[in-house]
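Report on the following structure.
With one protein chain held back, the other chains of the complex are shown just where they sit.
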Amino acid sequence: MSPSTPIQDLSAAVATLVGDGDVVALEGFTHLIPFAAGHEIIRQGRRDLTLVRMTPDLLFDRMIGAGCAAKLVFSWGGNPGVGSLHRFRDAVATSWPRPLELEEHSHAGMANRYVAGAAGLPFAVMRGYRGTDLEQHTNVAPITCPFTGETLTAVPALEPDVAVIHAQRADRSGTVQLWGITGVQKEAVLAAKRALVTVEEVVDTLQPVAGAVILPSWTIDAVAVAPGGARPSYAQGYYARDNAAYLAWDAISRDRDRFAAWLDAVVMHGEPDPTLTDAR
Amino acid sequence: MSPSTPIQDLSAAVATLVGDGDVVALEGFTHLIPFAAGHEIIRQGRRDLTLVRMTPDLLFDRMIGAGCAAKLVFSWGGNPGVGSLHRFRDAVATSWPRPLELEEHSHAGMANRYVAGAAGLPFAVMRGYRGTDLEQHTNVAPITCPFTGETLTAVPALEPDVAVIHAQRADRSGTVQLWGITGVQKEAVLAAKRALVTVEEVVDTLQPVAGAVILPSWTIDAVAVAPGGARPSYAQGYYARDNAAYLAWDAISRDRDRFAAWLDAVVMHGEPDPTLTDAR
Amino acid sequence: MTTSGTDANWSSDDLMTITAARALAGRRTCFVGIGLPSVAANLARATTTPDLVLIYESGTIGARPTRLPLSIGDGELAETADTVVSVPEIFNYWLQSGRIDVGFLGAAQIDRFANINSTVIGDDYHRPDVRLPGAGGAPEIAASCREVIIMLRQRPRTFVGSVDFVTSVGFGSAPGDRERFGMRGAGPTQVITDYGVLRPDPATCELVLSSVYPGVDPDDARAATGWPLRIADDLDVCAAPDGRELSALRALQATRPRAT
Partner (left out) sequence: MTTSGTDANWSSDDLMTITAARALAGRRTCFVGIGLPSVAANLARATTTPDLVLIYESGTIGARPTRLPLSIGDGELAETADTVVSVPEIFNYWLQSGRIDVGFLGAAQIDRFANINSTVIGDDYHRPDVRLPGAGGAPEIAASCREVIIMLRQRPRTFVGSVDFVTSVGFGSAPGDRERFGMRGAGPTQVITDYGVLRPDPATCELVLSSVYPGVDPDDARAATGWPLRIADDLDVCAAPDGRELSALRALQATRPRAT
């Protein structure tokens, strides 16, 4: 934590907080997906990451295709409303651009793993996995209730090296406010060793908003201003989801060469993103 | 649940929902303590209740002194800012007016017991109780993490027959809104088989409030209008805590006869409460 | 079975959605999965069940979308909901607790005992023929709702004797399996396809064709199934869509964003 300079430049913050080989959770459940931070991780050439996200979405499709990830921990790997994540599928099928280890869970399992991490517990207890084939292919264990004798499922805590989220805004001290669908972002930040938050804007005073989650500055290592940093996902109160961009991604990501060209132009060289409605 | 008539008269709601011998949780952590509902339970002469509340407060001191309770499940039984709960202590020391079985926990233990109940789990896992004498005198059990081998503590789910809370307001469909310190009220309502909510007022539309908890009408069996129903505790946005009333209770509750006279006048016969600042 | 009824202005897909909406009549609360179920649940709000409480895994409770949400995390859901809770809370306090009447699921593959696969097609998990998106919220929706309704177009490759991967349990392999796995909901009560409706035989838990759409030959439904599908002795025929249902469906479809 850097109490003196909570508001940092995004590239400096990523350079300080994200290292090769780290377990990196980038959360945001459909809403507030931290694309700007993820693109910066790609630009900085981070490798051998364990990428953690309930819904990999386009963000992880890009990071996997760019070769950042050695392992993916997830629970639903589709392009929401569109279909498949082609870079993810290509990595699973052909190990391109490199082999990708998978650890998959149910949403409830992932959520409870973050809860355990945030709560300082080594595991969480839930009803789930039993009777499914997931139980044999992932990291869970049966646990018996000491009072009733019932068998339930234990899931191990997720304690990422770094959590990265996007929020609507922060104040100058670095206290963060996000609202709308808030997903597992609080849990991810509190479960992680380090936390980076990108925001739409920094304001003098955080006006209260119903349903908002507040993360005090002392729980966060760096806040970076990244307006539009959740596009093509959305930031409630700032901009809507760019549904056409999700559709456009389907075509680009199907083909390795088109993907590589898009990555080089948009992420590496900062050219306008042709998939975004605004840029067309 | 009574979808057709969610808004009911308090006495009718208590008569329908609270029976002799029930496990009854009345929650509200310092704030929004459901005094009006508790007084109605006393008036209706309920007996052999297991009363559940993290902080018994004046409310349970009265219900214990009135002879409603066979058992108390709690975690901190003082008069906040004043000292002791004399009816509670008298019941423990001399079984007056009847023997009172105790089951005590830590706050964290009680909170996690409600969490387990709300989540449909038979137990919750926490760090706690180990090394304390509480462990030998209450209902908890060691549990081993299947991943790390660490020993933690399991606490059994609380699943009351009835949960009773007080909230600022409800809409006409019976959806409830409360804000400020919201304690364990959501968990208590969701953990209980039945739920009764008293409110300061019923409104056409629930305007959003930052930090508010919403309990949809279909989670609640009855909503009863009880303005001032949390006095002498407080209802944020409506009235402040009557600190003098907590002090005045100390004197009245020390003496069985004074207590009995107060109970008869104020609770049984609806006379003005001399402990309340407003009534003096 | 993508063609319409012989002389009707509706397709079997339309009737699939309408049949699913009808199935929600009398229910109070519905945990809505992505895709077809979301269309059907919103149609139910416009027709059979105006007060139906829609709950999405994104944490929105009581959403009243004015247009079809594109995903389970659509902003429209949050803006119109009674309340939005965290993802851990929606799964633990609201779903796992068993308080939701109906879970409404789609699938990539389903088997004779209504087990669902949304993980991999192929025998080898590590080298699948097709890598599907994965579990998402489905396993716990299937486990914990009081009953489960599944929507899936009926094809020999999707209706199989035994799924390649059990992502979500229907009935396992026999009566009693759900109880053995600690599942407290009753499990799937209807599988709604583009031919009709399959329901589990109470004695064996095997899915049986119990209703067909007007004009559907049960033998065609059997031919579209990867196991020897039993046909109920009292097989009935679903009512054709009425005008109100169709116009509500068309109105809903008109609100759908392009990229669905």
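Labels A, B and C are assigned to the chains in the order they are written; within every chain, residues are numbered from 1.
By definition in this document, contacts are C-beta pairs under 8 Å (C-beta built on N, C-alpha and C of every residue); 3 or more make two chains touch, one makes a residue touch a chain.
What you see is a predicted model, and the numbers here were worked out from it, not measured in a lab.
When the full complex is examined, the chain removed from view is found to touch A, B. The residue from B:Phe123, B:Tyr234 or B:Trp262 that touches the chain not shown here is B:Tyr234. The hidden chain makes contact, of the residues B:Phe35, B:Tyr129 or B:Trp262, with B:Tyr129.
Within the entire complex, the positions of chain A that touch the omitted partner chain are 3, 118-121, 175, 186-187, 190, 213-214, 216, 218-219. By the touch rule set out above, chain B reaches the unshown chain at residues 29-31, 54-55, 74-78, 80-82, 84-85, 88-89, 92-93, 104-108, 111-112, 114-115, 126-134, 137, 150-152, 180-184, 186-187, 211, 213, 234, 236, 240-241, 243-244, 246-247.
By our rule, only the chains that are shown with their structure count from here on.
Among the chain pairings, A-C comes first (most C-beta pairs in contact).
Averaging Cα atoms per chain gives one point for each, and the point farthest from that of chain C is the centre of B.
Chain B and chain C have centres, each the mean of its CA atoms, that are 41 Å apart.
Contacts with at least two other chains are made by residues 120-121 of chain B.
Annotation for chain C: residues touching 2 or more other chains are 83, 92, 96, 144, 184.
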